[in-house]
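Inspection log for the structure reproduced underneath, given as structure tokens.
Excluded from the complex is one protein chain; the other protein chains are retained at their positions.
Up next, chain A:
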Amino acid sequence: MSDVVEKTLTALPSLLSLDSQPGSAKLSSNSKLGNLIRGITELTSKHEEEKLIQRELLLIKEQVSSPNTTMRQMKELMVRAIYCEMLGYGVSFSYIHAIKLAQQGNVLEKRVYLAVSLFLNEGHELLLLLVNTVLKDLQSTNLIEVCMALTVVSQMFPKDMIPAILPLVEEKLNHPREIIRRKAVLALYKFYLIAPNQVQHIHNKFRKALCDKDPGVMSASLHIYLQLIQENPEGYKDLAPSFVTILKQVVGGKLPMDFNYHSVPAPWLQIHLLRILSLLGKNDQTSEIMYEILDESLRRAEMNHNITYILYECVKCIYTIHPKSGLLEKAAKCIGNFVLSPKINLKYLLKALTYVVQQDPKLALQHQMTIIECLDHSDLIIKRETLELLFRITNDQNVTVIVEKMLDFLRISEDDHTTIDLVGKVAELAEYAPDNEWFIDTMNTVFSLGGDLLQPDIPNSFLKLLSEFDSVEEDKKLRLFAVNSYISLLQGDSSKLPQRFLQVICWVLGEYSHLREDLEPGVVVRLLAKLLDMKSSSSETKCWVLMAMTKLCPGGAALALVHDVSETYSSSLDTMLRQRAQELQILSQDSELQAKVLPRSASMEPVEVDSSLSFLDGFVSEALAAGAAPYKPPHQRQEELSRSKLNLEPYGLSLPISISSCSITDRQSPTLLSISSGLSGDSTDFSHKGSTALKLDGVKRLWGRDGYLAQKEQTEEAPRIEAASAVRSADQLGDNNALNSQTPNPTPSPECDQEKQQLASSLFVGLASQSTPAELSALSHSKVTLLFSKQNLDVSACHVQKEDSVVLVVFISNCSDSFLHQIRLQVDSEELETEEYGAMWLAFSHDTKQNLTLIHDGRDPLAATLDVLKRKLQLHVVEIIVEAIVACCLQQDQPCLMHCRMHAGMLAVWLRSPVPDLPDCLLYCCQ
């Protein structure tokens, strides 16, 4: 009897609760979920699993819709539904039940919110049904209900319903419990992310949260501030000292022990603060107050080897803010430790070297052997990061080696995204091409590897480059080479070539195959016709083929082929194709018309386009008469926008950092890239390629200043060594060992090592720092920026700090060995017409705006100011139109355009130039 009682008693708990015991880790042996999971694990095939789940889902469906199911059973059903959904089966029928449960349930069922948040996405129509429940729960006096409501609100809430609950969430910022305040802050952060304009009015409450007595609430508010500061760093400069103080307290261990993570005080908070500081200190003098604390956290993080994440963030911050030499050195050392570390995760941080490279390329040279090793690393990810680094130190002396490495990687990479990215980079780098053959070959590889994933702008810019080359002779050679290479490609197996590549080939052959005199147009046409017959050719490619044929206009036997082709396609279903075929048909019969429509000699001249769109005048006047608003050019609209806001912040002197820092963070555009290589002291002009004297010059400076004088000879020879003598290689062995003793990595074998050495010297060639005059080295100065170089002369600029002022120094340096007898610097102004000005204005990308005060000396203030500017800057006034003046100044071959406009007693000036630093320098002079 007692036995029976005992058995009943032991069975009781499992009868009462269908679920596992909360808090216990024990598996509930007889819960339905447990059975389901066990059932699935016993199955052997996917098919069986599918059957089982379908059966299970049917059961769940039946039970949830039955009115007799209790709340608790419902909850259990939801858990099973979540599980099925996780396995990838659709359980949309249960969504409505989850919401219903959340609506009617008491506290016990509130955890069903979880099911809702897992099932439904932002924007799901059923979410609207939830708004009321959330509202009710937010007003609840039960802490846990409020917590859950806030959690669900931050996970998914319909955008348009935010105003309904916003006041309630705002109210929670004053809640006595810190956990609620913290969740409320994060919920508001989430609202800010999805609908920034709706939380604008509570910005001062964010400040209150920042000053909250609980550190948890304060750290939650940093999320919002990080976001706000990212969008508008100027507006929060005043908070910088507060952030510094907070960081000081955190680093100093003033927070409660609760916030420690493995004896590191609040690492998440620290990282947030460091990121905020780097945003605030970027290009700004406020950086000064940060130096001390950065130094301190760097020191503390270094003491404990585990906290590399703080070190890494510190280093990033130090390189972003206004530079300080002492800190930079420490940061560089820190990165050096990362790179040399045996830990693979720290090797990955190799990319941090990019920061170093931007500041001082010489430091990268210290790590060249490590970089080479990473380049051959078995982990593809490390390899890829290394290529990223190399991409940033490319100049026209090491471009061939780096591109070769990238192409090698591309051949083994399988990831589409990586391929697209790298192909883009190679195409960018290809513009450093040392010669035509290399350029065309590289682009061929790019096109065939990139396949049809290629960004469409790559073939476009390639064709553009081909069609508008500067010198006629070079030009012809390049095109001829392209034609030759494409003909031989088509003669081979062309069925494997990607469509984009085929299109490029068609265009080039159509335009330029006449350059090769021994080539019959008929041969080309026959090759092209082969493409039409291929099954893989898309109809777009076929259009390109037909267009190329139209341009070629052959005679003789090929004419019949052309007729056949046009005949076939003129009845095609594709309208584009049909049109091209018709064109071909007509133009091939009428050679006179063909010569008129597609004049061969003038193919390089731009087609005349009526850019003023005068043929639309009638339409415009009609629209104006009907009450439409007159057109405003974009800059005018911009100005009207900016007029509404007053800029009270002083402008920082930010010329050099802006360049370096933006090239650190962003993926580089080709223009940025060329600057950074310009910064790295590479004075070789494109037109001077091949002049060895210049190349050696760059190398010599690099090694001379770096203390690696022993390597000097070797590096100079490096580019040629690969092809040349073994005797010389034997000579270098001694040098190699000398360098290897500096790196802690063991040398595998001299031969292998030498290969690496050669690779290193060909990779890092031309990475020297800009030399500065001796007079400058005594004063503290910002980074020297190369404005432009001509032949052996560099014109550079930098800010120099004198005792009580900052001066902009522009200096000319002679980078060749020969003495210059006479330098005549002349700042020329060329006469420009308004139309030319307009065209140039659109072509130049680097835009700077500044407001200047007008000079009042009794005359027309505009004229007076202009006169002064004219004298100072060697301006040349192009035209004065009513209130807007167009002025332009040209410095040597680097023009800078200026556009002025008067308003509100100020002179607003826009400067544009192809040289990014020129406007900055000029603006500086204007002040």
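Heads up, the rule we're going with is that a contact is a pair of C-beta atoms (placed from the backbone, for glycine too) under 8 Å apart; a residue touches a chain by one contact, two chains touch by 3 or more; residues count from 1.
The rule is short, and it goes like this: contacts and distances are computed from a predicted model.
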Identity of the absent chain, which is to be given by its UniProt protein name, from "Serine/threonine-protein phosphatase 2A 55 kDa regulatory subunit B", "AP complex subunit sigma", "Large ribosomal subunit protein mL46" or "Autophagy-related protein 101": "AP complex subunit sigma"
Touching the absent chain when the full complex is considered, from A:128, A:344 or A:534: A:344
Given that one chain is not shown, which residue among A:211, A:381 or A:863 touches it? A:381
Touching the hidden chain in the complete assembly: which of A:130, A:186, A:478 or A:909 does that? A:186
What residue numbers in chain A mark contact with the hidden partner chain? 16-17, 20, 22-23, 25, 27-28, 31, 33-34, 37, 71-72, 79, 82-83, 86-88, 106-108, 111, 114, 118, 121-123, 143-144, 147, 151, 154-156, 179, 182-183, 186-187, 189-190, 193, 216, 220, 223, 258-259, 261, 266-268, 271, 275, 308-309, 312-313, 344-345, 347-349, 378-379, 381-382, 384, 417-418
